[in-house]
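Below you will find the structure I want to go over with you.
Here the complex is missing a single protein chain, while all its other protein chains stay put.
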Amino acid sequence: MIHSPYIRKPASVQRVMFAVLLALLPGVAAYVWQVAEVVVVNLLLATVTALAAEALMLALRKRPVAPALSDLSAVVTAWLVVLCFPPILPWWVTVLGVLIAIVAVKHLYGGLGQNPFNPAMVAYCAMIVAFPSLMSQWPPAGQLDFQTQLDLVLGGAREIDAITGATALDAMRTGLRASGASVDAVLLQPGAFGAFGGRGWEWLPLGYAAGGLYLFARRIITWHMPVAFLAALALISGVFWLANPAQFAPPWFHLASGGAMLAAFFIVTDPVSGATTPRGKLIFAAGIALIAYLIRVFGAFPEGIAFAVLLMNICVPLIDMKTQPPVFGHREGRLP
Amino acid sequence: MLTALLVMTAIAIVLGAALGYASIRFKVEGDPLVEKIDAILPQTQCGQCGYPGCKPYAQAISNGEADINQCPPGGEEGIRKLADLLGREFKPLSEEHGHEKPKSVAVIDEQICIGCTLCVQACPVDAIVGAAKQMHTVVAPLCTGCELCVAPCPVDCIAMAAVGESVETWKWKYPVFELRSAA
Partner (left out) sequence: MTVRLFNFRGGVKPDSHKNESSATPIARAALPPRLVIPLRQGIRSTARCLVEVGQSVLKGECIGEGEGPLGTAVHASTSGTVVEVAPYPMAHASGLDTLCVVIEPDGADEWIAHEALDRRTLPREAVLKYLSDHGIVGMGGATFPTHIKLGNGRGIDTLVINGAECEPWITCDDRLMRERAADILSGAAILRELIGADRTLVGIEDNKPEAIEAMGRAAAVLSEPIEIVAVPTLYPAGGEKQLIRVLTGIEIAHGKLGSEFGVQCFNVGTAHAVCRAIHHGEPLISRVVTLTGNVDRPGNHEVLIGTPVESLLALAAPRPDTDRYLMGGPMMGVALPDLGVPIAKGSNCVIAASPALFPPPPPELPCIRCGACARVCPADLQPFELYWFSRAKNVGKAQEYHLFDCIECGCCSFVCPSHIPLVDYFRFSKSEIWARERELKAADHARERFEFRNFRQEREKEEKAAKLAAKAAETRAKLSGTPGAGDTAPRPADEDPKKALIAAALARAKQQKAAVAPKNTDALDADARAEIAAIDARREKAKLEGSDAAS
């Protein structure tokens, strides 16, 4: 029997997911324009894999397939996986990453809404630990033609080293550590850097930020996580940079490089695995930013956001429990 | 080698003394586990578990003599609560101790009652009012449904009537339903 309320707002999971996909489009457009057109092929491949994997898992779990597939949550996961990975990976790495995200992280934990870890980030961590050399092959922006890209993706790794170059973060690390140069000297090196980030790659953060603002306008995400993440990252990198500008890169470099913007608006804000209370969201996002910075600067990987996200995912139940907001009538004092 | 032995012995003595002191200083009177088990049991005092009342059964569970699945009035929910409390596996209600029945109260048929007071003496919670050669009646709000009065009655005038839902006791149903395909 159906009970009150008898009216509902026209909202659905599908609408939310579709809005996220729309919001990713500016970033994808920048990707295609500036870096590598083959990302579209990867996105297509990942989408198909994700939907097939989800359909298989739902059938195995004896759940209705059509309603779950149509809510587009698998597609969002697939796109995020592709956007975190290098675009010229062999196709089977992308497929494997998507399978890990959908099958292991999502369905083996109970399906939609039940995963304690961010699926895209687990896929990234698994791949970078399993195939470190493949996962660090990022093409220099706009220098490979589409045919080469396609060959690389479909054919496999072949003389990749001659084609790929270092990402901005990678170049910064190697520059600072290996050759002992100062930040300014590293930034002057040709090829890797543009105006404030990796050359060509720096357009992506702008695209992602635009998408993030759209999500905020649609009330799908709140301001807490992106603002906390970016502010914390800027703060800690600012502190280190001010202390020693020669050894530590400036804040705008960190904000514009790697997956910082993508993470701020799309990855950290994953509702299922993230914190849910307002104060909890601030703590969660700030924690990710701090850990990511430390891994970037002092750790073994050039990009630390994925590991940081997973570490904070573990803390989410405790954060939620401790930051429950006060309830109507139970606040101190009657008037605000 | 010798120092190691001496150190270990010293530690053992110190810890042993501490434990001994703690066992005397912090000794708890009574057995709180029995109280906790008794708090979960439904207090029907029916004896279906094989023990003369809920407290003896609680005692038996705490001693390990009895299993947790012997109480029909507590039902499946009671067994789960006991399993949670004691950290044991849930077991379904033991068949030999009875079946879970809906809550019912005893009703005396006043036409047949002969006023023998056998049921009055049998009731563990004194829910039956009556005296020798006077009409007996069950005070329904006090009756726990233990059925101990049904057997002693020589004229078989006591029946158990299920308690229906009323406005005060109606409950909203759990909103998850299992759907099965028609095939």
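In order of appearance the chains are A and B, and numbering begins at 1 in each one.
Throughout what follows, contacts are C-beta pairs under 8 Å (C-beta built on N, C-alpha and C of every residue); 3 or more make two chains touch, one makes a residue touch a chain.
Only a predicted model underlies this, so the values are computations on that prediction, with no experimental measurement involved.
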| item | value |
| --- | --- |
| Among A:Thr148, A:Ser182, A:Gln247 or A:Thr276, residue touching the chain not depicted | A:Thr276 |
| Residue touching the undisplayed chain, where the options are A:Asp71, A:Glu202 or A:Glu303 | A:Asp71 |
| Touch list for chain A against the chain that is not drawn | 1-9, 11-13, 15-16, 67-68, 71, 73, 111-114, 220, 222, 271-272, 276-277, 320, 324-331, 334-336 |
| Footprint left on chain B by the chain that the document does not show | 38, 41-45, 53-54, 123-127, 142, 144, 165-176 |
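Basically, only the chains that are shown with their structure count from here on.
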| item | value |
| --- | --- |
| CA centroid of chain A to CA centroid of chain B, Å | 55 |
